[in-house]
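The other protein chains are all here in position, but one chain of the complex has been omitted.
In order of appearance the chains are A, B, C, D and E, and numbering begins at 1 in each one.
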Amino acid sequence: MNPEVLEEKLLKMVEEDEGSGDITSALTPNKTVEAEIIVKEQCVLSGISELKTLFRLFNIKVLKSADDGESIKKGQQVLMLSGKAHDILLTERTALNILSRMSGITSLTREFIKQARKGNTRVRVAATRKVTPLFGYFEKKAVMVGGGDPHRLGLYDMVLIKDNHIRLFKDVRAAVRKARESSFAHKVEIEVETVEGAVTAAEEKADIIMLDNMSVKQVRSAILKLGEKGLRNNVLIEVSGGVTLGNIAEYAACSPDIISVGRLTHSVGAKDFSLKIL
Amino acid sequence: MNPEVLEEKLLKMVEEDEGSGDITSALTPNKTVEAEIIVKEQCVLSGISELKTLFRLFNIKVLKSADDGESIKKGQQVLMLSGKAHDILLTERTALNILSRMSGITSLTREFIKQARKGNTRVRVAATRKVTPLFGYFEKKAVMVGGGDPHRLGLYDMVLIKDNHIRLFKDVRAAVRKARESSFAHKVEIEVETVEGAVTAAEEKADIIMLDNMSVKQVRSAILKLGEKGLRNNVLIEVSGGVTLGNIAEYAACSPDIISVGRLTHSVGAKDFSLKIL
Amino acid sequence: MNPEVLEEKLLKMVEEDEGSGDITSALTPNKTVEAEIIVKEQCVLSGISELKTLFRLFNIKVLKSADDGESIKKGQQVLMLSGKAHDILLTERTALNILSRMSGITSLTREFIKQARKGNTRVRVAATRKVTPLFGYFEKKAVMVGGGDPHRLGLYDMVLIKDNHIRLFKDVRAAVRKARESSFAHKVEIEVETVEGAVTAAEEKADIIMLDNMSVKQVRSAILKLGEKGLRNNVLIEVSGGVTLGNIAEYAACSPDIISVGRLTHSVGAKDFSLKIL
Amino acid sequence: MNPEVLEEKLLKMVEEDEGSGDITSALTPNKTVEAEIIVKEQCVLSGISELKTLFRLFNIKVLKSADDGESIKKGQQVLMLSGKAHDILLTERTALNILSRMSGITSLTREFIKQARKGNTRVRVAATRKVTPLFGYFEKKAVMVGGGDPHRLGLYDMVLIKDNHIRLFKDVRAAVRKARESSFAHKVEIEVETVEGAVTAAEEKADIIMLDNMSVKQVRSAILKLGEKGLRNNVLIEVSGGVTLGNIAEYAACSPDIISVGRLTHSVGAKDFSLKIL
Amino acid sequence: MNPEVLEEKLLKMVEEDEGSGDITSALTPNKTVEAEIIVKEQCVLSGISELKTLFRLFNIKVLKSADDGESIKKGQQVLMLSGKAHDILLTERTALNILSRMSGITSLTREFIKQARKGNTRVRVAATRKVTPLFGYFEKKAVMVGGGDPHRLGLYDMVLIKDNHIRLFKDVRAAVRKARESSFAHKVEIEVETVEGAVTAAEEKADIIMLDNMSVKQVRSAILKLGEKGLRNNVLIEVSGGVTLGNIAEYAACSPDIISVGRLTHSVGAKDFSLKIL
Partner (left out) sequence: MNPEVLEEKLLKMVEEDEGSGDITSALTPNKTVEAEIIVKEQCVLSGISELKTLFRLFNIKVLKSADDGESIKKGQQVLMLSGKAHDILLTERTALNILSRMSGITSLTREFIKQARKGNTRVRVAATRKVTPLFGYFEKKAVMVGGGDPHRLGLYDMVLIKDNHIRLFKDVRAAVRKARESSFAHKVEIEVETVEGAVTAAEEKADIIMLDNMSVKQVRSAILKLGEKGLRNNVLIEVSGGVTLGNIAEYAACSPDIISVGRLTHSVGAKDFSLKIL
């Protein structure tokens, strides 16, 4: 991902928190101190590389750190810092907020992948665009650290024809054709709700077909039908909608290429971390 | 809250999603259309006033809308829109992401307040700074729609002396004194972990005392002790740390002024909404 | 393309020209006037839709206008304006600079396509990233108005493995494999300089193969070889490097899918336009 | 020129190309590498000092470099670099686009000056405002490297009364008078199309008179007439419009002070450079 | 105060002065030179810490410096610098403008405090929001260096109910009540013009009461009345309006907590400094 965007976002986060100045820390002596961040519950860690950038921007040295993707235990130290007290106190809350949210997402992604593997060892688990506005960069990255696929990053890097678009075209066939006439540089995905839609989309050479809000049974029959028609090999199949930790293995067993899960980014519990000046 | 900041944030959200252009919608005819947003599960609504601003910025008319703070039922229409198809498609995901997150927070805040009221009808339930970086504006607002208190907005609008600060001063007494010598314009709050700390802070005329991570029993004895010493009336007492839906009534029954709850903003499930072009 | 980016760029252009103020126009009475833009040489027009946005941003009404993509003759009026004299004088040079450059590119693109069509009626003529920094948005758009393909817009919307990348991998095969393991959301193109490279890339299921700096003869043999091996149908072939108005028909006759031409944006003569207050 | 503006523009150029991230380079190992930029055709070099700033901004060391204004031969190395592969790949296209355009302009400026010198050894050859919007900084600088004069940089640093302004005043005399009454801090130039206009402007003490779109014969007679009237010494004469490599020596022989040439910046072929990781 | 905001403001100041480039310094050799800043009249110094930041941003070393808050004599050296001539010339005027204004404010603040001390040794002298727009950061800081209180920094960090607000509520009582119901995080101040108003405000537990535009006699009787009613101890009293060097001791003798003085920032003479390259 774009490192300049990361820096800009981190500075903006601190700027919002700081406003016209950190009036509490201003009262304290600005000594050079050491500080540690510890985790207060078991989780899979992420946000470390983002925090390293954050601390560098505020002249705080990272003396030791655990790694992104590492499984850590309750009470473990994840970062050891050295810097001016004012800089550490200024960035403390931003750092903890990033770490706790990202680690929550990475931990959950890891769990979804573990369940999906029970049905199919090669399926990809992907995020959606159901991210927190302005914080999506971090959420997509946390999904990747957990082994998931970020999916498209925005409206600009893939054509994804959804139900609202189809309504503006005549039908699935017209939509895919129009998309393929546009620039050759981007993949074309289309969301379908029926087996017939999937077949039409594959005939028109969509690159990816999203089976949206289908039951496991429907997904299975759509994929079978594409196979029967010799259309399965040149298209990627994405399952989306209604996927839970409880049913992802069943969906995976139907052998789609991708299963996307909104919950990875929209409803996750933060993990608990704290920072202590030593 | 600052309406210019809101506009800037909304534009930035769409800009990030749009990047170099919405290459899918560009394929569709840019007709004037109507669209509705419906909710797919029962919740207390918020984000409506933010969405009205968003839609105004993109020349989309709001024909009908439910109100912030309203309890809505599964399937209910919450907004009815009219605008250019490209503008509606461009803002759709941003709008839904705001609405689903804010409504999740408002619904949860309402529930915490309902439980707290069982112990004490006047206690305030407040948010913390454990917000999603860059999205905190919306999260604090959602807490307010739910009847909660936003607490300080950042490091600039209240002095809040936490454990890490106290370690840099000599002790609680020195910390509060130093704070009260600085500008008279801001309130001074201090976090204490013992009954003695609370008494010292009250003696030094802190405006607010945060009883941090104390059990219900400890909170009760701290408040009693302050009362005995005649120090209860000139200070606000905030309880923070470890508060759940299950124990908030007990904490409230100790008669603190404020109970703050990090979970209101850091671990909330989004509510499900969808937009349909008619 | 992203309309907000367009507006921002247009405002920035005028801002740079204006600096601390248009000290000449400030001396003139700020009457409402009409003005016309005429062309001083035959060309294919583009930039009209960008100028409409520019004039809207400065409260100048467009009373009449020719259309993007229209062939216009020397002396023809292309825009008729009404507005405050200060606003028209302020935006005059920016408007003419955009119009003259874009129309130069569109005219040249049209000519390249006309020649290419003599060899193959379905080949796409595409731009490259050899654009003027900060003005590329307008140059890619001018190519599109002329009937060309914009190709990828930057480093973010397609994987394009060039010689410098290959040197960092082991070889073509390793490079394509690595790319295909990354997110499924983007197309993977690879630049090859030999027939063998093209075959390897196709075997590894690159989405697009760029035959770089090959002679017409080499291109023909690479495409034939892919056909013999049954690899031609699932891959797009792009020819790039050394393409001129003189040889594009020959390249096109080899039946690649795309021919990209740097000259479309890096070495074009501006067309001559002028603005006259009536 | 303003070095902060240069840095801002260079960062913006890379930012536009990079968008949400360089997804190709992200696949490669981020080793420290050396790279060279070589030129593929004879030219007069410029853009080197801008590229040094660019590379510094991205932590790339310049180990060796040719100089701005140097005549270089086909195949010659112009820059030798050392840096992280990701940084070099990220800035490669921006660097080459700047270098190829600026060197094209510098080479052409040098040629115009060489021709002008045949008619008059002291005349200045100047650029106009017919620059590429947002890239004009680089184009004016390239003209200067070639020995040309940048002329005014925008609407703010000189009063230049053109035909459209004169139409808003009563006449040339009224226009110059009005201009001289305004702040003393800026020069006043006026564009005239007749010998009479030139005389009037000189009588009113314009600092510079632009003889616009006049033939060589008209220019000669205007300058003679000013001399006869004793008005030649206190005014600078600029010739503008219709100047080519073929006729500039003849214009120069009339002894104006300045000859301005739009083509220097609006219709120039880029020179060909390439970057190779070693 | 916020150091990032300081840096941004300093860069913007220089950027405005520099515009498209410092065309005078560009003519000079860019040698490394030393330079000194001396004061040309006796004063209390401030702006030194801001200038250190400014010079750091432009790579100028500060070899020696006097201290903020120091009383200096005519002709004394306050800063000794070393850097590139272009950088020193570029920042010279900005540096002197900051220094001369801030030192003017600090000197005046010191004088007001000295006079106030004659009436009451504990009263605080505070600034108002009557600052120069965009330069208020520096003016509030200068007041603080002089020993004054900055008062609220903007509309966001304290509730201050002024006459215009009261007119929109029913009355003083309603206004304070409403304010105290809003978030507990901020102090509530109210401006009153009568003794009765002051009593009502104190009864409703305003944190601060501003006695606005009252004579010394009125102030005295208001404070006495509050004392009689037992309301003096829990409220801060601020005197504002019509305070001069001549009468501040009398106001102070009435024992308010704060006296605020608009003149500290709105009508101050600059102190004279100059920079000399050695």
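Everything below uses one rule, namely that contacts are C-beta pairs under 8 Å (C-beta built on N, C-alpha and C of every residue); 3 or more make two chains touch, one makes a residue touch a chain.
For clarity, every value in this text was computed on a predicted model and none was experimentally measured.
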| note | Contact set (omitted chain vs shown chains) is A, B, C, D, E
| Per the touch definition above, residue among E:Arg101, E:Arg124 or E:Lys141 touching the missing chain | E:Arg101
| task | Using the touch rule from the top, list residues of subunit E that touch the missing partner. | result | 9, 12-13, 16-29, 31, 33, 35, 85, 89-90, 92-94, 96-98, 100-101, 104, 129-136, 138, 153-165, 167-169, 175, 178-179, 182-183, 186, 266-270, 275-277
| request: Name, in rising order, the residues on subunit A that touch the hidden chain in the full complex. | output: 19-20
| Touch residues of subunit C, complete complex, unshown partner | 11, 14-15, 18-22, 26
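Criterion: only the chains that are shown with their structure count from here on.
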| query | Upon optimal superposition of subunit A on subunit D over Cα atoms, what rotation angle is obtained, reported to the nearest 5 degrees? | reply | 120
| field | Farthest chain (mean CA position) relative to subunit E | value | C
| field | Copy pair subunit B, subunit E: interface residue numbering same or different (half cut) | value | same
| request: Round to the nearest whole Å and give the separation of the Cα centres of subunit C and subunit D. | output: 24
| message | Centroid of subunit A to centroid of subunit E, CA atoms only: how many Å? | response | 47
| Where subunit B touches two or more other chains at once, by residue number | 18-22, 26, 153, 156-158, 183, 186
| message | Please classify the inter-chain touch graph. Allowed labels: line, ring, star, complete, other. | response | complete
